[in-house]
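What you see is the complex with one protein chain gone and the rest in place.
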Amino acid sequence: MEILVCARRVPDTSENEIALNSAGNDIERDELVYSINEPDNYAVEEALQIVARVRGQVTVVTVGGEDNEEILRREMAMGANQAVLITDDAFAGSDGRGIATILKAFVQKGKYDLILTGVQAEDGAAQVGAMLAAMLDYPFASLVNSIEVLEGGKLKISREIEGGNKEISEIDLPCVLSIQTGINEPRYVGMRGIRAVASVPIPTYGTAELGLESGAVGATAAKVRRVDYFVPAFGKGAEMLEGSREENIEKLLELLAAKGGLK
Amino acid sequence: MMEVVQFAAPITSWLVPGRTLFLVIHILGITSFGYIVARRLLPLVRAARDPRFDRPLARLRNVLQFWLGQWKHPRYKVAGILHIFIFAGFILLAMRAFTVLLVGVHENFVMPGLSGSAGQIYQVATDYAATVVLLCMIFAIVRRLVFRPARYAVPARYGKAHTADAVFLLALIAMLMVADSLFEATKAALQAQQGQTVELATVLSLPWILKGALASTSLPMLGRIYYSAYLSHEVVFYFLLCYRPFGIQFHVETSLFNIYFAKLDQGTLKPVRWGVSDGHLDQVKSFGVKKFEDFTWKHMLDFYSCADCGRCSDNCPANAVGRPLSPRFITIKARDYAFQHYPMFGHAGNGQPLIGGIYSADEIWSCTTCGACEAECPLLVEYIDKIVDLRRGMVDDGNVPQSLQKPLQALESRGNPYGKMEKKRADWASAIDFKQRCSVKTLDKKNGADTLYFVDSITSYDDRMQSIGRAAAKILGHVGENFGILGAAERDSGHEVRRFGEETLFMALRDHNVEAIKACGAKRIVTADPHAYNALKHDYKDVPPVEHISQVIAKAVKSGKIKFKPIEKSNNVYTYHDPCYLGRHNQVYDDPRAVLDAIPGLKRVEMSRSRDRSFCCGGGGLMLFYEPKEEQRMGVKRVQMAAEASANVIVTACPFCMVNIEDAIKVAGLEGKLTAIDLAELTDQQMVREDRVVKAVEPAVVQQELVLGR
Partner (left out) sequence: MARIFAYIVHRAGVADDSAAELAAAAKKIDAAASPTAIVTGWGPGLDNVCSALRASYPEVWKIATEALAHPNAELLRKALVRVLPAGATVLVPHDHFGIDLAPGLSIKLNASYVSDVLGIEGVEGTNLKVVRQEFGGQVSAHVRCDISSGAVLTVRPGAFKTLENIPLSGTVVDKSADVGALAAGRRYLQTIAAEAGDVDITKHNVLVSIGRGIQGKENVVLAQELAEALGAAVSCSRPVVDAKWLEKSRQVGSSGKTVKPKVYLACGISGSFQHLAGIKGNPFIVAINKNPKAPIFHVADVGIVDDILEFLPELTSKVREMQGVSRK
């Protein structure tokens, strides 16, 4: 089975403090550390586990700049057979639809049975996988937390829905799935593994290789644009208790009694 | 006066009919033994290399102390003394056994140097030795069957009990003693019947008793008994010789070698591969131990040498709290694997993965590397290097628990396991009221100092542990040290990173730190973190000598630079908990105690497990992130020990111990009855300062009746 995983390089959520910059229009980016979007990492691990069961290849692709190579190398160290960097100045400023358009062009250059993305990235948009599927006219499912390969070009998948319930469906290949964290336990990749793949060549694709017109993607084509970042002045918010712990407990118990919190 | 005895004709003729048989048994026995040993050596020949042939004098010293001197044995009094007797007996009886064996084919054989009076004295000694060994065997069998010490028990998941095999072997040795004594007794009985009083009477020895029983036995009967005793002795001797390599009794042969080849550089870790320098590690295809043959030959010898005494597991804190780790069975399972896959006949070797085979991943991750097992083992079997090697293999395969992956990732990108920003590493020193009293300078190429205070990650970033950092800084300032910290240039020491098998990440952290340390020009390093201390002392090369803050304080107390004011709440009872990496691994036991004893009015008690028997708090570094399967927390057991010792303040000298102990006090429900304080914090609190009096904030007074257990 040929599996393509679309990955994104994002500021690492657990190792960064996200704060506004001094100008107040963007986040402070100076000391951010980046890594692969966590759900995408789960997707790669899932792809590797699938091909270990049914044979095949795993390709990881990302759209971005040269810096994105570092996440590709990490996923190759994890076991991905191939990595591809899609990069071109013309792609800068693309919105979700633009990224999906770029990926669609890449997908159509190859022959993939299964395309995986992480369910969402740091912007919480959760859109590229679904858009890509619609553009390719492939069936799609989001929040996938279990994949079973069936005979005859089909998968049995489980989606995470409310209440921790699971929605079980059958889906035809080729398809696109967005993967939820917790689907598996990704294997560890350390510096040694990355060094071992440090000199593996990573092919790059730009507008020419993908046959895209620069007007179709990038900032000019984007219909959705983030204007700024800000921290809203929240309303009243909580009434903060500022006394000693003892005093706070007393006041809290008073309030709880009034609100029916004590039996 | 004693005369040299010429044996009367009968005795020399009694064995003649069996000479061929005896010779055949000799040849069979020796060749079998030789073959068996050769098969046992086969996996060692295929094993990884391990340079242990250097420093012969130091190695001989170990042999004298631990093999001949049985140094570790008395740590368990009954079994220890028992074994010392048995061992002494074996050593003494060795030459007698050799003589007896040869007599069957060369009747007048006498051991060179043991003729005449030397021989008489030797005879007396060995008569008693055989008796004592027999008595020890009986006692040992009764102990196994009736008293059943807990550490011999085999938990169900490890298979059947080893009692039957143990009793079998003990019985065989007893039989050997009886056969030997009967042999000597028959000889003596004959001489007595012929009116020769030749030997010193070894009154009440087994041969003496048997001689008395044979006093009126007929000559032909004596001859038959003599022959049978000889034959039994020879058969049992060779049976034991050939049977020992199939079980724990192989330690009789291998112990000498195992101790000779024991590790000399305590506290160091085995490199990934001996003979491969750090720069060439990229060429090594596979890191760590994944299959049996990846072990070094010395590790395999360890597996053969284990005597199944159970002392390691008896002291292992992971085992005590129900984690799936029992050091004894790490060894026994590997030994059984070797026996199974390197059989006497047939195809040898197999190369199956160990993790998922004889070991589970959790079993190997459960170890805190506290070293209690190694401290206890009488045969100097090594464990930590094996655990680290197995972890290296798992890391190489990507088989790392999810709970450890995030801190490892953070260590890679931010140099600390919490993912906090590098530039905030020195924020602990900028706390407003602290900064006013004690200014801590950050060192680099331009701003150097004599002494570097290496803070390490937990003390830098953890809200609670930062107070240890501040206390240490104040102490260093008080004793007039010209010191500074590396600040944002400091990275985690990597101590646990290395012990959790991530050698590459460790080297990156180490190399970064070494460069920063060199740049600041410090001539010595001080740290309040025993894990950093151990790393800087043993894992890092080319760095200035390192001291722990407790050593600095002890010196300052001795020289008078630090004076203490009396303890205010004099009802408190203090106890010192030895951190594994300060105490057991680096033998710093007395300095912290000297500091405590120098504080006027401080009452101190020892817990029953202290010094090199200290009980690990739960582990430090990455161990704080690992989620073990256990029935109880190690820290909880430890604080209960403190309560049992009637203490209400636990003093420790390690931030990780502090985390685990403070946590455990809450979980054990001992809040209000027990508190914890770091040695540096206590020193800072009690130090007399000329400029102003520091307001003491002491652990709460506790009434004696409230102490747990009363």
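All chains are identified by letter, namely A and B, in their written order; residue positions are counted from 1 within each chain.
Going forward, a residue touches a chain if its C-beta (ideal position, glycine included) is under 8 Å from a C-beta of that chain, and two chains touch if they have at least 3 such contacts.
Note that the coordinates shown come from a computational prediction; the quantities given were computed from them, not determined experimentally.
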Of A:A47, A:I147 or A:I171, the one touching the omitted chain in the full complex: A:I171
Selected residue (touches chain absent from view) among A:R55, A:K111 or A:R226: A:R226
Missing-partner contacts on chain B, residue numbers: 403, 627, 633, 663, 666-667, 671
Residues of chain A (touch criterion as defined above) contacting the omitted chain: 11, 13, 18, 20, 27, 96-97, 100, 119-120, 122-131, 133-135, 138-143, 156, 158-172, 175, 178, 181-182, 223-232, 234-235, 237-241, 245-246, 248-250, 252-253, 255-256, 259-263
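The criterion applied here is as follows: only the chains that are shown with their structure count from here on.
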Distance between chain centroids, defined by C-alpha means - chain A, chain B (Å): 48
Chain B residues touching chain A - in the complex, by the definition given at the top: 282, 287, 395-400, 402, 404-406, 408-410, 412-414, 419, 421-423, 502-505, 508
Interface residues, chain A side, partner chain B - complex: 12, 14-17, 31, 33, 35, 78, 185-193, 195-196
